[in-house]
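Here the complex is missing one protein chain, while the rest keep their positions.
By written order: A and B. Residues from 1 in each chain.
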Amino acid sequence: MSRMYLFLKYSAIALWSIFVVTPFLWALTTSFKTANGVTGGPTYLPWLQYEPSLTGWKSLFGGGGGIDIVKPYIDSLIVTGSASLISIVLGSLAAYGLSRFTYKAGFVKNPDLIFFFISQRIMPPIVLAIPFFLMLKWLDLLDSRIGLILVYVALLLPIAVWIMVDFFNNIPRQIDEMAMLDGCTPFQAFVRVILPNSLPGIIVAGMFCLIFGWNDFFFAFTLTFTDTQLLPVAVVALNSSVTPWWSLSASALISIAPLLLVAFVVERFLSHGTLAGAIR
Amino acid sequence: MSLKIQDLTLTVEGVSYLDGVSANFERGKLATVIGRTLAGKTTLMRGIAGLQHLDRGALTLDAQDFSTLPAWRRDIAMVYQQFINYPHLNVFENVAFPLRRRGLDETVVDRRVRVVLDKVGLTGFEARRPHQLSGGQQQRVALARALAREAGILLLDEPLVNLDYKLREQMRSEFRGLLADQEETIVIYNTTDPVEAMLLGDTVVVMHESRVLQIGTPAEVFDRPASTQVASVVNDPPMNFIQGRKGETDIELVGGVRINLPWHLSDLAMGDYWFGIRANELRVGGTSLTSQVTFSEVSGSETFLYVDSTAGSMTLQVQGVHIHDLDSKVGIGIPAERLFVFDTSDNKSLVAAPATGAQL
Partner (left out) sequence: MGETGLRRYKLAFLLPGLLTLLAIILFPLLFTIRVSASGWDAITPELNWVGGKNYAALWADVRFWQSLARLGGMAVGTVLIQYVLGFALALLVWHDVKARRFFRLLFLIPMMTTPVIMSVIWRTILHESLGPANDLLYLVGLGPYPWLTSGGWAVVSVMIVEIWQWTPFMFLLLLAGLISLPREPFLAAAIDGAGPIRTFLNVTFPLMATVSIGAIMIRLIEASKLMETVYVLTSGGPGTASETSGYYIYIKGLRDFDIGYAASLSITYLVIMIVLLTIIGKVLHRALVGGRS
């Protein structure tokens, strides 16, 4: 029984691993192809089945049927980075308030407020896309980085609050009190004592914000056109029958590369146990 | 020159945490506040520190009202029972933190921190982080930080309660020495342990269920407890109380036990009273009454006997290790000259007490 189980177990694991890795491998090998490697049917092995070339990769830097990947990268970095930063700052402040103080406005109390923050995730993007479109148009912020940053803050703030409230709750209140008795105003206590002790939380919140922000497609798609271009939109724009598959694959791979790096960093964290508390 | 608290009151959702608490605390003196858990000791301390909102009452230091000052502007240092230190700072920085916040010159800070660390026996630990220290060491850091501040008021909320027994005894004996040169400081120390309260305090404040029951020197509170409640709190194990009646020539306790009148009660008016006798002053093998053992517990070099008798259930504290079987019969001797007398009012106030000089 045990032998059979082990065989099944490792087969299942192997199968799943192959399934996970396939898209990457396929994109990788396709990115080095040219017309021969694609039009006759799928090919897999370089040199054996097709002649590898760097056309796909070269096209990333402008020229020859490809996209300019540099501008979207910069735009994505600026927009996602800024929005994450703002969200973490505002979110930590709000989360600290929710963790330490009791709020009451009529029947609305702390758990309700926290639920309000978290429930924003239920909102389907399309519900907001229409008013956002009209509002940004009115403010003349369509197709701009600032407009998109504002929108992203609305999306990422709940995430920051959700994660930070939990981390703050794990710090004993007496430490805040000690800081106050030692001469800190509540704000100073927050900045000088609580924040340094919440570094893991901030990093986790930061990573989640960056990932969710970077990976957004819908809002970038509906609210930007040419002046501001985020990576997901740029890549999807290539998704027509006109763009050669090798450029497409190269663009796709280079767009997700930084995230793979983040994946490594996150895994490091996971094994140190610091992340374990966040993914609860 | 003193801290005066007057009529401090706090009620939350119908539960009374403080009820008209008033007291005077003098500079250079250590006041212990003793009471059972939930007596209001911690709430009192937090109220003084400004960490707890109070419904009513006045807080004045040297006749200046400071109740409107937020906590971070009061000159108060506090040591919690849960070893609170700043996790992200090392020992030196922990102790230096409040000094730096006040903007003291770095050389002054350095000197003070080292002096205080030496006082609490932590020289050489400056670079360690709190989580690398034992419980006792962590608490010393917290204490060092509080002392380094040279604050006007020093509050200690059961600081030794989370330490193991031996360590607690050791630190208790060091305490007086640590506070020796804090002549200008008002020190308030919370505890549930009568021994600690009596040993450390210049003044003892007895609290129970959100009220102050008695304030006095340890001797006063111990030898002349204002009520049965005080006598209960201040003795460990609690004092035994038996209802009885003082007749013309003797005392008749509930259950028919008769005791000769001791001389200190000869002027006592006749009537019904509550009589109190300490657990360690009852005698095993005596002839006042017989009882049956319900439970017996050996602790260290003492034995605690719990018995049932016609006069009610009682607790005895006996020196030495004595084995008594369950349900065995034991004679109890009640030394009349050690009897306390309390009236039968709601308060059960003290009417008469034995001569002083009882063993603690």
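Everything below uses one rule, namely that a contact is a pair of C-beta atoms (placed from the backbone, for glycine too) under 8 Å apart; a residue touches a chain by one contact, two chains touch by 3 or more.
Values in this document were obtained by computation on a predicted structure and should not be read as measured data.
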Decide which residue listed in B:Gly57, B:Pro87 or B:Pro335 touches the omitted chain of the complex. B:Gly57
Just one of A:Asn36, A:Asn170 or A:Asn239 touches the chain that is missing; which is it? A:Asn239
Interface with the undisplayed chain - residues on chain A: 9, 12-13, 16-17, 19-24, 26-27, 30, 38-39, 41-42, 44, 90-91, 93-98, 100-101, 103, 113, 117, 120-135, 150-151, 153-154, 157-158, 161, 185-187, 190, 211, 214-215, 217-218, 222, 231-232, 235-236, 238-239, 245, 248-249, 252, 255-256, 259-260, 262-264, 266-267, 270-271, 276, 279-280
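Definition applied: only the chains that are shown with their structure count from here on.
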Averaging C-alpha coordinates per chain, one finds the centres of chain A and chain B separated by a number of Å equal to 57
Please give the residue numbers of chain B that touch chain A in the complex, ascending. 49, 51, 70-72, 74, 76-78, 80, 82, 84, 86-88, 97-98, 101-102, 145, 149
Within the complex, chain B is touched by chain A residues 172, 174-175, 177-186, 188, 193, 196-197
